[in-house]
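I have a structure here, written as C-alpha cells, and I will follow up with some questions on it.
A protein chain is absent from this complex, but the other protein chains hold their places.
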Amino acid sequence: MTEKLKMGMVGGGKDAFIGAVHRMAAALDSQIELKAGALSSTPEKARASGLELGLAENRAYGSWEEMLDGELALPEGERIDFVSVVTPNHMHFPVAHAFASAGFNVVSDKPLVHTSEQADALIEAVEKTGVVFAVTYNYSGYPMVKEAKHLVASGQLGTIRKVIVEYNQGWLASEVANKQADWRTDPERSGVAGAVGDIGSHAEQLVSYVTGLELDALCADLTAFVSGRQLDDDGNLLLRFDGGARGVLIASQISAGEENGLRLRVYGERGGLEWFQETPTELFVKLSGEPVQVRRPNNPYLSDAAKNASRIPAGHPEAFLEAFANVYRGAAAAMRARKEGGQVPENALDFPTVYDGARGVHFIEKTVESSRSSDKWTDARWRRP
Amino acid sequence: MTEKLKMGMVGGGKDAFIGAVHRMAAALDSQIELKAGALSSTPEKARASGLELGLAENRAYGSWEEMLDGELALPEGERIDFVSVVTPNHMHFPVAHAFASAGFNVVSDKPLVHTSEQADALIEAVEKTGVVFAVTYNYSGYPMVKEAKHLVASGQLGTIRKVIVEYNQGWLASEVANKQADWRTDPERSGVAGAVGDIGSHAEQLVSYVTGLELDALCADLTAFVSGRQLDDDGNLLLRFDGGARGVLIASQISAGEENGLRLRVYGERGGLEWFQETPTELFVKLSGEPVQVRRPNNPYLSDAAKNASRIPAGHPEAFLEAFANVYRGAAAAMRARKEGGQVPENALDFPTVYDGARGVHFIEKTVESSRSSDKWTDARWRRP
Amino acid sequence: MTEKLKMGMVGGGKDAFIGAVHRMAAALDSQIELKAGALSSTPEKARASGLELGLAENRAYGSWEEMLDGELALPEGERIDFVSVVTPNHMHFPVAHAFASAGFNVVSDKPLVHTSEQADALIEAVEKTGVVFAVTYNYSGYPMVKEAKHLVASGQLGTIRKVIVEYNQGWLASEVANKQADWRTDPERSGVAGAVGDIGSHAEQLVSYVTGLELDALCADLTAFVSGRQLDDDGNLLLRFDGGARGVLIASQISAGEENGLRLRVYGERGGLEWFQETPTELFVKLSGEPVQVRRPNNPYLSDAAKNASRIPAGHPEAFLEAFANVYRGAAAAMRARKEGGQVPENALDFPTVYDGARGVHFIEKTVESSRSSDKWTDARWRRP
Partner (left out) sequence: MTEKLKMGMVGGGKDAFIGAVHRMAAALDSQIELKAGALSSTPEKARASGLELGLAENRAYGSWEEMLDGELALPEGERIDFVSVVTPNHMHFPVAHAFASAGFNVVSDKPLVHTSEQADALIEAVEKTGVVFAVTYNYSGYPMVKEAKHLVASGQLGTIRKVIVEYNQGWLASEVANKQADWRTDPERSGVAGAVGDIGSHAEQLVSYVTGLELDALCADLTAFVSGRQLDDDGNLLLRFDGGARGVLIASQISAGEENGLRLRVYGERGGLEWFQETPTELFVKLSGEPVQVRRPNNPYLSDAAKNASRIPAGHPEAFLEAFANVYRGAAAAMRARKEGGQVPENALDFPTVYDGARGVHFIEKTVESSRSSDKWTDARWRRP
C-alpha cells in the first residue's frame, strides 16, 4: 500500500473560496491528506480553522512561519510532504520561497507572485533545492484541454495561425463588498493588475499550454469601469506570436451576466478547435471540409494524455474539481518520485510548474506596460532565466 | 472538530467500476474515511485490494461475513459507522440485510435487491433497528435536479400532465466481454431485468423524485437485440400516473453512439422543464409565453435545495462525482444525527432511502410482467409496506 | 427561358396560416406564379382574397367548383398547371379528387384525407390520369433530413434497431380560441385524430422517409387533456417494425412551453443519428467509438441529395420555408417533365406523393383503433393498393 502524501496548507480558512477547492481536489483521489495548516493571517483564526478541519492541535499553526519551524522540528518521516499556498496573491512569494528554500515541495495558486524579480528568485530557489513546484493553473487539467494540446502538437490542425481566448466574468460588474472582491481589487494584495492578473493569466497559460506558441508582442487596452476601482476590471489585447500567428485575448470581470466563461479557439491551416470551460466535456474540432467533431472524455479515439485525465466512463461528466485534482495528481506523482528516487512516468508530469508561473507574471507586467503606452506594440517575449 | 465517519465497503475491488466512484464520492468532502473492507468475493483478492487502498491489516477482510463479525468485535467507538454495498446486484440483499439487522447504517447501490419480498424484508430490518439506509440513486443528487423538483413542488408548472424520461446508452450495442457487461447481462447476478433494471430504475427514480407522481399502470415492450443475450437491452414503456398524467420511459443500452444519456422532461399546465445528465449544469425551464430560462447551479435565484447541493461558485461546473457525493453527504448528516441523538436539518435528509429502493424493485418486476403480457396495461401501483 | 408554372390555390385566404406558407414556398425560386384561386369557403371572401393577392378578376374564383370549371374553359396553354389544396382537412378529398380526375397536377397539404377509403380513391384517380401528386410533408424537404436518409440507406449505421420520434408542441395546452385551433380540434373538419393527425402524421412520415422501415404493429395511448376537447391533444405510441426494429412515437400539443419540437433519433448496430427541427442545420451522427459528428448543409462531405437541397453556401442557414420550397421544387420538376414529355432527373423527384399520404391516413386510423383497444398490439401494416 502506498502511504498518503501529507499536505500542509497556508491560507484557506473560513470564508476563503480557493482553499476549500484545493482541499477537495487534494482529497478526491485518497492519495493526499491534510496534516498541517496555517489557515489564516490572524493567529487565533488560523488555529481555530485548523482544528475545525480536523488537524492535530500541534499542527494547527498560528502562522506560516510557525508552521515552517514546527514541521522542520518534526522527524523527517512525519513532516508534511508539501505545502499548498492558497493565500491572497501578495503572500505567495514569501511563503513559497521560504518553504521551497527549506526543501519542501510546493503547490501554489496563481498568479505565482507580484513581480518578475520575485519569480526569478523563486525559480532560483526551486532549482537549488530540486523541490517539486506546481502552480494551479487548473484549467489545463481538463481532459479535453489535453486533447486540444495533442491535436495541435500532432499537427492535425496544421501550422497555427490564429488564437482567440476569452475569459468573461460578470461578478465585478457592480461594486461588490465581500472578502473575495476585496483583496482581488486591492493592488497591495492582488498585484499590478486586476482582471488581467486574476483571470487573464489563466487565459495566457491556456494558450501557452495548448499551442506551445511563444508571445512576441502585445497591445493592451485595460479599463476600470466601476467607479473607485484601482485595478482593471476589463482587458482586451491583440497578440503576436513568434512565427507569425495572431491572437486576441479578452479578460473581463464586468461582462454582466457571465459566470466563468473561459473559451479558447485555435485555428491552423487545416482546421480549428474550440473549448468552453462551462461545458468542459465537449471539444469541437473543425477540420476543413469535414463534419464538425465533438470529442468527449474517456473515449477510445482520444490521446493518452486526455484519457488519463478521466476517472470515470464516457458520459459521466467530470468537471472543475476533477480537473483541479489532476494538477494535484500530477504534482503528487512527481513528489513521490522525488521522495522515492524513482522514475516518474512522463505523462504523470503533465502539470504547470514554476516556469509557467513566471511566464504568467511576465505577461501581466507587459500587459500593464502596454496599456500605459501609446505605442501599438510592446515586446512581450519571455526568456527562462 | 468533527471526527470523520468510518466507512466499510463490500465489493469494489480491482476492475470494479462503481466501487471507485463510491470512494471518490465519500472522500470529496473530507467527512468520511475508509476504514474497513471486504472488497471482492475472492478472499485473497479482497484482502489484497484492502491493503492496496491503505486499510489496516486486520480490517482488510476476506469476506463480508468476516467483516461483520470483525467490526462487531471492536469497541463501539472504533467500529465502522456504515457499510457501503457496491457488489453486483445479487449480493445487495444478504449484505445489506445482515448489516442493517446488526445495527449498522447502510449505503447501497441500486437496484436495491432482486425481489419485492427481499425489499420488504429489508424495510422491516431497517424499521426495526432504525439505521440510516441510503440508496445511491445518484442522479437525484444533481443541483439542477433538485431545482426541477422544487419547480414542480412549488406549482410553477401547474398540474403535471406529461413526463418523458429516457436513459440511452450504447455500450451494449455489440457483444461486450468485460467484467461490467458480464454480470449486468447475467440474470443470476443482475436480476430479472437488464437495461430496465440497470438504468431504467434510475429513470423511474428520477421521475418519482422530481414529480412526486405515483405510477398507476404501465405498458412495456422489452427486447434483447444482441444475439444470445438473456436479459433486455432495450425497453420502451408507456406510463399512466395517479391523477391522470401520462408518460413515456425509454431505457436502452443498444442505442449505439450514446454515452450516458439520461434526459428528463416534465410538462405541466403552465410550462415544462428539461434536464440532461451529460450537460448537468443546465436546467431548461419553458413557461408558456415566456422566454426559455436556463437555470444554472449556485445562482441566487435558485431554491435552497439546489443551492445547498453546490460546493463552488456559479460557472465552475460540478458534475457526476459531486452529485454522487451529495447522496453521501446527506446520508452522513443523517448518520451523525442518529449517532449524536441530535436533530438533523430537514434539507440535509434529501437522499434516496430504502423505500425508494423498494419502489424501484417493484417497478422492475411490473415492467417485466407487462412485457410478457398481451394486455395493454399492467397495474403498477406501489404501496409502502 | 423556362416559363413559370401556373398555380391555382384552394383555401389559404385571410387568417389562414398554411396558405401563406405555400405561397412563399412556391414563390421563392421564381419558378411558379399564382394565377388562380378559390381562397375561402365563403365566395365573397374568396374573391376578395384573390384580388388582394393580385389575381386577375376572372380567376379570383368564389369556389373551387367554379375554379375547376373556369380553368377547364380556358385554352390549354393558359390553364393552371396545378392546384394547391390548403384547406382544412375535410376538404382535401373532394378538391384533390376532382382536380386530379380532371387531369390537373395536385399539391395537397397533409394529412391527405379523412379515411383510407378516400385515400384509395385518390390513388385510383391519380393512377388513372397520371397527374403529379405531391403531399407537403415538408419536413422531409430539409437538407439534413435527406442526409439522414442517405446515412441509413447507405448502411453507415448498420441495421436499424431503434427509432425515437417526437413532435412536441404546447400551443393547445390551454383552451385556445382562434381559427387554427378551431378547426384542428373539430372532428368534422380535422378527422378522427387531433394531435396524432395534425403532427403525429408528420412524425410517421419522417420515420418512413429516413429509415424506409415499414410499420408492423403499434400500441397507442391517446389523451384529451383540455376539458371539452373532442380529439386527442397528446399521443404516445410504442412501435414495432418489420424486421424487428422497435420505436417510440410521441405527438403532443399540450407540452406547454414547446414550440415546434419535431425530433428524430435513429439507432443502428453501428451508430445513431439525431435531428431537431428547431435547429435544422445540424445533423448529429454518432458512430460507435468515434467522435460525434455535426453535419451541416452544403458541405462537400454530404450526399448529393442533401447538397441539392441547399440554395446558399454553408453557414448561411436555410430553414422551414426553404425546406417547404424543396417539396414544391421537386413537384415542379416532375410537372415540367410530365408537360414536356421529357425525363425528369431521379433526384428531382424526391418529394412525398399520394402513396405517402395514404400511408399516413392508415397510420392515423390504426392509432385511434389501438387507443380504444385493451390489446397491447394493433396490426398496422400498410399495403399499397
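By letter and in written order, the chains are A, B and C; residue numbering begins at 1 in each of them.
Just so it is clear, a contact is a pair of C-beta atoms (placed from the backbone, for glycine too) under 8 Å apart; a residue touches a chain by one contact, two chains touch by 3 or more.
What you are looking at is a predicted structure, and each value in this text was computed from that prediction instead of being measured.
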| item | value |
| --- | --- |
| Option from A:153, A:248 or A:349 whose C-beta touches the chain left out | A:248 |
| Contact partner of the left-out chain, one of B:47, B:295 or B:366 | B:295 |
| Hidden-chain contact residue, picked from the options C:45, C:90, C:229 or C:311 | C:311 |
| Residues belonging to chain B that touch the chain removed from view | 285, 289-296, 299-301 |
| Interface with the undisplayed chain - residues on chain C | 1-4, 17, 20-21, 23-24, 27-30, 34, 51-55, 169, 171, 258-261, 277-281, 296, 311-322 |
| For chain A, the residues touching the chain missing from this view | 157-158, 161-162, 164, 166, 170, 173-174, 219, 221, 223, 225, 234, 236, 238, 240, 244, 246-248, 250, 252, 254-258, 265, 267-272, 285-288, 292, 373-377 |
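Heads up, the rule we're going with is that only the chains that are shown with their structure count from here on.
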| item | value |
| --- | --- |
| Approximate Å spacing (C-alpha centroids) for the pair chain A, chain B | 35 |
| Per-residue multi-chain contacts in chain B, two or more chains | 258 |
